[in-house]
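One structure is given below, encoded as structure tokens.
Every protein chain of the complex appears in place save one, which is left out.
And then chain A:
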Amino acid sequence: MERPIAAIGDVTHQAIPDLHKCVKSANVSDVTTEHVIDVRGLVKNFGRFRALDGLDLSVTAGEVHGFLGPNGAGKSTTIRVLLGLLRTDGGSARVFGLDPWREAVPIHRRLAYVPGDVAIWPNLSGGETIDLLIRMRDGDPKSSRREELIERFDLDPTKKGRAYSKGNRQKVALVAAFATEPDLLVLDEPTSGLDPLMEQVFNECLGEHKARGATVLLSSHILSEVERLADRVTIIRAGQAVESGTLESLRRLRRSKITAVVDGQVPDLMADGVHDLDVDGQKITCTVDPDALPIVLTSLTAAGIQSLTSAPPSLEELFLDAYRQDATTPELVDEARR
């Protein structure tokens, strides 16, 4: 997946302060706020294959929740369960406090869904499809934001479904989803077919959606996008949640990368919690566990710091870290979390 080049525009400037504000508020309100999505111990089998294996996921009202995981980890399966399309074999799932299997219709009046691979009717025009989907959610296309969104997404609504490219099909679904201003957006890799310009429009729309106080479950592979937009993330692997929390809290559990140049004699940093140590003359690079940070900093200060940079792990590193865990030892990750 390409990194979004054009994303360093106005959007980023708006989104970043926003993000930090909300990260804090999400932390505080975690306990008190209503869970829009609340999944506990979810199990789903396809024949002998266990797609979801005790998955936990909670999304609080008003947050953008990043939902990450490698291909086949169970992201789309989870989303399908939340939409009431799949039966579960164990655990519980609640959306707006309702059971998605039994009460799909009342739930769906309040949400909009954009699948990763949007399929539309080949003989219906894009405009017809948008209006159809809006009407099927009991909305009225005329009083919706469809016209404005069609313009912003630069979509030709008169083309027939079969003539649209993947990106344009995605725009059709996105316009229909944003048009009625739902309480919850469920997005399954919504920008995988969009060009960087359209991705920016998408980011703007998502920002407006959030500003209304609405909630988003955003499954994505584009980590920079999630990093920029998400308040909290859940990383899943093999049908289980391996990481969940605000980006800040996840980072706190991970090694920081330290690069330092010291005046005096290079201190011996070989200790528990210090890894990948590399000494090149007066320059030291290493990665440090959170617990070991004070010791390392003390030693470095004693040696006389000329320059020091400490980089928190990027989401990509968190993500890759979670990927790399041996699939048979998820409890190790749990320990790390504690």
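The working rule: a residue touches a chain if its C-beta (ideal position, glycine included) is under 8 Å from a C-beta of that chain, and two chains touch if they have at least 3 such contacts; residues count from 1.
One rule holds in what follows: contacts and distances are computed from a predicted model.
According to UniProt, the chain absent from the figure is "Exporter of polyketide antibiotics", selected among "Exporter of polyketide antibiotics", "Beta-glucosidase", "Spermidine/putrescine transport system permease protein" or "Chemotaxis protein CheA". For the options A:F67, A:F96, A:Y113 or A:F153, the residue in contact with the chain missing from this view is A:Y113.
By the touch criterion stated above, the residues of chain A touching the omitted chain are 80, 83-87, 104-105, 108-109, 111-113, 115, 117-133, 135-138, 141, 157-160, 162-163, 173, 186.
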